[in-house]
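Before we start, here is the structure in question, set down as structure tokens.
With one protein chain removed, the remaining protein chains of the complex are shown where they sit.
Each chain gets a letter, A and B, in the order it is written, and its residues are counted from 1.
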Amino acid sequence: MSDEFTLGRIFINLLIATKWTIILSIIAFVFGGIAGFLIMMMRISPIKPIRFLSWVYVEFFEGTPLLLQLFLAFFGVSVVFGINLSPLVAATIALTAFTSAFLADIWRGAVEALPKGQWEASSALGFGYFKKLRYIILPQAVKLAIAPTVGFLVQVIKGTSLASVIGFTELSRAASQINNVTLKALLVFALAGAIYFLLCYPLSLWSQRVEQRLNQQAH
Amino acid sequence: MTQFETSGSSVATATEAAIVARDVEKWYSNGFHVLKGVSLTVNKGEVVVLMGPSGSGKSTFIRTFNALEPFQKGSIEVDGILLTPKLKNVDAIRREVGMVFQQFNLFPHLTVFENVSIAPIQVRNMPKAKADEITTQLLERVGILHQAKKYPGQLSGGQQQRVAIARALAMQPKIMLFDEPTSALDPEMVREVLDVMRSLASSGMTMVCVTHEVGFAREVADRIIFLADGLLVEDTTPAEFFNNPKSDRTRKFLSQILH
Partner (left out) sequence: MGYAFDFSVIRDNIGLFVAGALLTFRVSLIAIAFGLILGIIGALFRTSGNRILNAVTLAYVEVIRNTPFLIQLFFIFFGLPKLGIRLNAEQAAILSLAINFGAYSTEIVRAGVESIPKGQIEAAMALGFKPLKIFRYIILTPALSNIYTALTGQVILAVLFTSVVSQIATEDLTFAGDFLNSRTFRSFEIYFTVCLFYLAIVWIIKGFAYWIERRFFEFAKYSRR
């Protein structure tokens, strides 16, 4: 049995599963980005109850483990609503919640890092609230937010590995399954780690570059 | 402002040298020849002002006196101690030499009082009570005692620099080095710092000051040294320096700072 699994075959099987890691990452990032933007808008809202609601949301999903969020989505939601969610749907829900909370926090930080004078100056020019955001605040905040956002994308990719625990077959689950059959743990998990590294490291580098460039401009 | 007492004998005899630098040469690690053989003798009780264009090596030169900068050729003797790379001598010399920096360099996590008392306690192993007594006296003399419990960040630049002077004096040094102590200050704060320095000079402290404060130099300095491109160009009295400069380099410099 195990001699069927040559190095080449292990690698190819892992690569096939990597497709799902990438797809899940993209789904999480797109949905999480959209939800995160809305939560961020709520976080900086002038209306207190709205701010409070979004604070609770961010506090909960930043303050609890992603693994538990996956369990809540997979086991909890099916029990409460009496529907059976597939691992992919459950993982999408949990990763979206997780990603949106962190992105909302990162983006709020970028907005709040802008000098108060920017709000005041645009008020003085007679901009309404949403025009202020659209034309003055957000374009500047985007610049500050790029590096931490790309950096967080790495956390999302790594986070998708936990979807394996609720039975979604992506890179980590494939690695576990291959390990169960071949018992070549060092090789299999090193290979899986290497694939994750190849996905994540370029993004990390990019994030560092952007941040350095921003710091140089500031000085 | 009250007078300072200098440790040791307050009356200096002209024959005793506090600092003797002979043909000091220094290259930075990038190969830049910053000091090209500078000799200078500072007598005890003397106030020497060092002037020169930016980048001429003034900071580098006075920082060799307390071994903040190593040098490659020549020799330096401070209070009779030969400055060698050996750590033992470095410690001995740093005990005799106080330094005041352009950027104050106060310790942000210590209160004003602790900034002054920490070195006597931790470096000189002075009993805390004694260090506190000295600190109180010094802060009173520089006029900051009422701010003793504040952190440096809560003080103005001029106040911070006065604390920095008190901090250096708390080690009871025989020699004080000043590296552009008023250059980072807003104009209205320059005077309060110069007043403290004046008072220190009249107490008989040996001082080497890098400064472009012409009034201070004319009034307080015994000698003025002019440094350009790592060379000592002029070593003369303030009157000679300002009224009758010898070199073109000095004249050009003076025309720039005197407008």
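Note that in this section a residue touches a chain if its C-beta (ideal position, glycine included) is under 8 Å from a C-beta of that chain, and two chains touch if they have at least 3 such contacts.
Computed from a predicted structure; not experimentally measured.
Although one chain is not displayed, subunit A still touches it through residues 59-60, 63-69, 71-72, 75-82, 154, 158-159, 161-162, 164-165, 172, 175-176, 179, 185-186, 189-190, 192-193, 196-197, 200-201, 204. For subunit B, the residues touching the chain absent from view are 66, 68, 91, 94-95, 97-99, 101, 103, 105-110, 118-119, 122-124, 151-154, 164, 167-168, 171.
The rule we apply is simple: only the chains that are shown with their structure count from here on.
A straight line joining the Cα centres of subunit A and subunit B is 56 Å long.
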